[in-house]
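The complex appears here minus one protein chain, its other protein chains still in place.
Chain nomenclature is as follows: A, B and C, assigned in order of appearance, with residue numbering initiated at 1 for each chain independently.
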Amino acid sequence: MQTTFIVAILVLGFLVTFQIAKASEYVAILRGEERSRKQTNKINGFLLLVFLIAGLIGVYYCNEQLKGKILGAPASDHGVLVDRMLYITLALTFIVFVITQVALFWFSYKYQESDNRKAYYYPHNNKLEVIWTVIPAITLTVLVGFGIFYWFKITGEAPKDAMQVEVVGSQFKWEFRYPGADKVLGKKYFKEINDAKNNPLGQLWDDPANHDDIYVSGEPMHLVVNKPVKLVIGAKDVIHDVGLAHFRMKMDAVPGTPTTMWFTPTKTTADMKKETKNPDFVYEISCDQMCGKGHWSMRGEIIVETQEEFDAWLAKKDPQYAKITPAKKVEPAKDSTTAPAVLKDSVIAQVIK
Amino acid sequence: MATTANVHQTKWWSGGKSPFNMEYGKLMMWYFLMSDAFTFGAFLISYGSIRFSQNFWPDPNVVFNAFPGAGHANLPLAFVSVMTFILIISSVTMVLAVHAGHKGDKQAVVKWLAWTIVGGLAFLSCQAWEWHHLITGEHATLIDGQIKMVGQTTTVNPWGDLASASAVADALKNTSHETLVQLVSSHDHSVSHEQLAGMSQEKLISMVNAADLHIRENGPVAFGGYFYGITGFHGFHVFSGVVINIIMLIMTQKDVFQKRGHYLMIEKAGLYWHFVDLVWVFVFLCFYLI
Amino acid sequence: MSTHFDPTKHISSSAAYPEVSFHHHDTDDAAFKKKVRKTTILLSVITIIELAIGLAIYTIHKGENPNALLVLMFKGAVCILTLAKAYYIVSVFMHLGDEIRNMIMTIVVPLMLFIWFIIAFVADGNSYKNLRNKYDKHFQESTMPADHHKKAEEPKPADAGGKQ
Partner (left out) sequence: MSEALSVHPEIVTTHDVHHDEHGGGHHKETFISKYIFSMDHKTIGKQFLITGIIWAIVGGLFSVLFRLQLGYPGQSFPILETFFGHWAKGGQIQPEFYYALVTMHGTVLVFFVLTAGLSGTFANILIPLQIGARDMASPMLNMLSYWFFFLASVIMMSSLFIQTGPASGGWTIYPPLSALGQASDGSKLGMDLWLVSMAMFIVSSLLGGLNYISTILNMRTKGMSMTRMPLTIWAMFFTAVLGVLSFPVLLSGAILLLFDRNLGTSFFLSDIVVNGEVLPNEGGSAILFQHLFWFLGHPEVYIILLPAMGMVSEIMSVNSRKPIFGYMAMLGSLFAIAILAFLVWAHHMFVTGLNPFLGSIFVLLTLLIAVPSAIKVFNWLTTLWRGNIRFTPAMLFAIGFVSLFISGGLTGIFLGNSTIDIHLHDTMFVVAHFHIVMGVASFFGMFAGVYHWFPKMFGRYLNNTLGYIHFWVTMVGAYLIFWPMHYEGLAGMPRRYLDKSGWVSFNQFGDLDKMITVVSIIVFAVQLMFVFNFFYSIFKGRKVTTQNPWGANTLEWTTPIRPGHGNWVGEIPEVHRWPYDYGKDGRDFIPQTEPIGANESKH
């Protein structure tokens, strides 16, 4: 009913508009096309000026309305760099934006057709053109310089003491793996992935580095505040993307190609709850790469906490290996150390099975 | 200002004539070939990208070492060099056909076009044999912990790294009886196939001389995809080139060009044919040489 | 391919503008044939050299200690020879060398794009290999050629021929 009503209104409005338009065309012909053209020219010239002023006010108003909603200060060290770069660029581009838009609409208004003026024949001016080639070039050199400097800082090698966490995306969930006491993530092979065998990540059990690896899913990833973390990112099925809006970080999760990112969270979740005055605040992992029908709901959470809290949380976790050990006949650690390194892991895994 | 920009070239660029001294059809053919070069380029560069993302890539000399009628002799690159020469020679005959066209010599055009078509068909036959040989030739390959007899397809690649003796020993345990029979009979001709078929799994394993087999792992499977994809796409070009040449031959026979007073169509067909040869030069480089 | 606009009728009538001529000038039969013969021989020789290099690489691979640098140099040489071949095919067989400069430029200049095209794609492929080797140890161990880390375990086999 409502829809019909809206459609009816639209059709009616359209018919009225069309009749007016048709009539105005006739009126124009009657009054002389030249005269009516000059009149509409004045109206449109004026409207262009109105658009400029209203537009600039609108830009200001929009900013007032929305600036509070863009997540506030970044919660990681790299986020600070990203934001700084963002504001440098914003400052420069905004100046250019205002100057060029004002010039565009002002010129349009000022130089609208008039019988008193003849257009000025001005085909080129090499000096001017050189000036506005060089100035943007210099400005952009500055932006590129800053940009690449920060880029290398952000994508450079993670510090040696960074903790490692593996993040694996699949339709439509995130899974995590902590390297355990040895600080080494064990080897894995995708053909070993088997939920029924308690091996959701395809860990190769003959690699002793896997035995203390802790698998976490269905709950938030835990990170330590002010401690660099390096995420080793992978995907099982299609491309996903680990998007961390509050940390200003992002990296694709590509099946078959491991990717990484590192940063240092600088605010605990508790800090952020206070800062945002939102008791439900939580760091979120969004999937930023189209990954299928559940893409929009592929949500993960991160809790940033102190070292003690983190240790307490981790201590409660059992390594994934513990879940499969009872089923095993041989003592795997020994087995894998004695097996010649030549052997292909998959082959060994096959044999063990 | 606009008029003074290119004084020394005004003769060519000032309009009213072709700046290239060239009829539009030939110009379009050239630019079509440019775009086609980007199609092939993209294929070959993707191949390069994948190849550089792998630790191991099969040595072409190992893959392409067969020759029709030569049985199991190891003749690396022999057959493909024959193919290459066929294509070069067919390119030469095409040049001569185009040249004959310039002179308006119908008989010569017919003669050289016919030879070009023969060359093209010969090349296609060679490619058919090579594909057939690669797909049907079976090689003992270590795949997923067992030994299988596979050909070169888009999903398996029998040209991986040599498998270690211990891996082979482990894999033999998982290998099917039939494959074991094939393995043994391939190097032990003293026992008949039927006898082998009657033997037990363990007996067969003990008869396999793993060191002698040089069993390879499953190599990068993208190899097959790219090889068949790109040589197939090239073969498709050769095929369409042959079709075009046959049409040209018929048109020449029917004096179509004679009536027109020129053989420009032959020239355009020639450009296409040479391009096919040109692409082969790069396919040859990427798949067979490096 | 034929259109109702047939250019052919009017080419002969282009005498008013003598520079508009769509005919090649190398109609001198003997010289042309000589050029074609020369190019054919050149192409054949280059191909033979390429094959020889291919076989040389094969021999090096079979040897005890493959010299990676030497192989790389050989491969580079083959690439250069291939470019030479391509040059002769385009320039002589396709007569691009006989066209006027304008034409040659419109063909050659866009091909320059291939330089960055190739560099970027290959560099990217290589960078993904490095990522995998670094973060996917299983991938590295299962695909790295034997002579890098398996050598201690087994002697490198001499014959690499496939079995039928």
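Simple rule for what comes next: a contact is a pair of C-beta atoms (placed from the backbone, for glycine too) under 8 Å apart; a residue touches a chain by one contact, two chains touch by 3 or more.
All values derive from a computational prediction rather than experimental measurement.
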### Message
Counting the whole assembly, list the visible chains that the omitted chain makes contact with.
### Response
A, B, C
### Query
Pick from A:Leu204, A:Val254 or A:Val304: which residue touches the chain that isn't shown?
A:Val254
### Task
Go through chain A and note every residue touching the omitted chain.
3, 10, 14, 17-18, 20-22, 24-25, 28-29, 37, 40-41, 44-45, 47-48, 51, 55, 58-59, 62, 66-67, 69-71, 78-79, 81-83, 85-86, 89-90, 93, 96-97, 100-101, 103-105, 107-108, 111-114, 117-125, 128-129, 132-133, 136-137, 140, 143-144, 146-148, 150-152, 154-156, 170-171, 190-191, 193, 195, 202, 236-239, 241, 243, 245-246, 248-252, 254-260, 278, 280-282, 284, 286-297, 299
### Summary
On chain C, the omitted chain is touched by residues 1-11, 13-14, 16-17, 20, 106, 110, 113, 116-117, 120-121, 123-125, 127-128, 131
### Task
Can you list, in ascending order, the chain B residues touching the missing chain?
1-3, 5-6, 10, 13-20, 22-25, 27-28, 31-32, 34-36, 38-39, 41-43, 46, 49-50, 53-54, 154-155, 220-222, 224-226, 229, 233
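The rule is simple: only the chains that are shown with their structure count from here on.
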#### Entry: Pair exhibiting more inter-chain C-beta contacts, A-C or B-C
B-C
### Message
Need the CA-centroid distance for the pair chain A / chain B, whole Å please.
### Response
44
### Inter-chain centre distance, chain B versus chain C - centres from mean C-alpha coordinates, in Å
14
### Task
Quick one: which residues in chain C touch 2 or more of the other chains?
128, 132, 142, 150, 153-154
### Residues of chain A whose C-beta touches two or more other chains
340, 342, 344, 346
### Query
If you look only at chain C, which of its residues touch chain A in the complex?
128, 131-132, 134-138, 141-142, 149-150, 153-154
### Query
In their complex, what parts of chain A are in touch with chain C?
187-189, 204, 232, 256-260, 340-342, 344-346
### Message
Using the touch definition from the top, list the residues of chain C that touch chain B in their complex.
### Response
1, 6-9, 11-12, 17, 19-24, 27, 29, 32, 36, 40, 43-44, 47, 50-51, 53-55, 57-58, 61, 75, 78-79, 82, 85-86, 89-90, 92-94, 99-100, 102-103, 106-107, 110-111, 114, 117-118, 121-126, 128-129, 132-133, 139-140, 142-146, 150, 153-154, 157, 159-164
